[in-house]
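Removed: one protein chain of the complex. Kept in place: all other protein chains.
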Amino acid sequence: MTEGARVWLIPDGYLPERSQGDQPSHEAICVLNTGVRDATLRITFYFEDRPPLRDVEVVVSAERTRHLRTDEPEQLGGQSLPRGVPYAVRVASDHPVVVQHSRLDTSATALALMTTLAHPVQHDEADAP
Amino acid sequence: MTEGARVWLIPDGYLPERSQGDQPSHEAICVLNTGVRDATLRITFYFEDRPPLRDVEVVVSAERTRHLRTDEPEQLGGQSLPRGVPYAVRVASDHPVVVQHSRLDTSATALALMTTLAHPVQHDEADAP
Amino acid sequence: MTEGARVWLIPDGYLPERSQGDQPSHEAICVLNTGVRDATLRITFYFEDRPPLRDVEVVVSAERTRHLRTDEPEQLGGQSLPRGVPYAVRVASDHPVVVQHSRLDTSATALALMTTLAHPVQHDEADAP
Partner (left out) sequence: MTEGARVWLIPDGYLPERSQGDQPSHEAICVLNTGVRDATLRITFYFEDRPPLRDVEVVVSAERTRHLRTDEPEQLGGQSLPRGVPYAVRVASDHPVVVQHSRLDTSATALALMTTLAHPVQHDEADAP
């Protein structure tokens, strides 16, 4: 069983600068691997005014989900993303997975949420990951 | 008329631990069956650190919608999902349906909402449900 | 130029019972017709426990958008949808359009928003509208 796609794109990444309450404003790249083999992801972060940050490697085990916090360097192989700056994400995987992206914004007195599936790249559009 | 797909995937499931006001923080798996035959769903829940919870069975009648609350075990065949833990969902159906996933978070003084369609698995990607 | 699809499905419809402030809680079915011919929509509303409400007819002019409020019967050919009840939507059009669905919830002291594109039915899945 292979479900999903090997390349996913997320245009709207943004880590709000401010947080209130006990939850920091953050985003999560949420991955589901329904397959029977572990998937190795290679994540690229794109910016408006500088070259991409490439080759952040993350493993999602077989038949597991993983919700990667992009504000926590220890979840991104030590890479740190700047706050208050637009970014975008490309997730490539050696086995098909499904990717969703969500933001929790606590910069106001109440929290706000948004989410979307990432855009799956079709096999005839994409090179190997 | 058969509309939709037989397998749908949702990577970002999460039941917030806290609630305020008279509405508990919750999520709903919303299913639409536009066909003339009842659809039997088999739902699998995936986690980060433990094996999947499989074979939760739910029926969506012909030409009806059903909004399944994932925080109410009586809607999931008695299965109870933990709060405060990332999870993901696979919905398989014996007839085509459409699946959307929404979260209502009341952990702050005001509520927050997010929603997305699930990812439909194409016929050539998926095994039988 | 024909862009979009002729049939779109939205599983998660819900009109919150309460509202605060000067904006009522509401939903909108947002349609974009980039074509050069007017599109006539036929909308079906599905429920959990009763037969569908069919054949609500709406026109979206060529090269125009229309944001249909589902809480305003005058925008739905006089049909009134109940509040506090899960529903779902099928939009069929005689020419291709694109459909998005959004909810504004003002039941708490601050508003909450959610949105998603509807699910486009592929030509080989769907009957004529």
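Order as written gives the chain letters A, B and C; numbering starts at 1 within each chain.
Convention: a residue touches a chain if its C-beta (ideal position, glycine included) is under 8 Å from a C-beta of that chain, and two chains touch if they have at least 3 such contacts.
Just so it is clear, the model here is predicted, and its values are computed rather than measured.
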For review purposes, identify every residue of subunit C that touches the missing chain, sorted by number.
1-4, 21, 23, 28, 30-32, 34, 63-67, 96, 98-100, 102, 104, 106, 109-117, 120
Across the whole complex, the chain not displayed is touched by subunit A residues 7, 9-14, 44, 46-49, 51-52, 86-88, 90, 103, 105, 107-119, 121, 125-127
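Note that in this section only the chains that are shown with their structure count from here on.
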Would you mind working out whether subunit A and subunit B touch using mostly the same residue numbers, over half shared, or mostly different ones?
different
When the centre of a chain is set as the mean of its C-alpha atoms, what distance in Å lies between subunit A and subunit B?
21
Approximately how many whole Å separate the CA-defined centres of subunit A and subunit C?
30
Residues touching two or more other chains, restricted to subunit C: which are they?
108-110, 112, 116
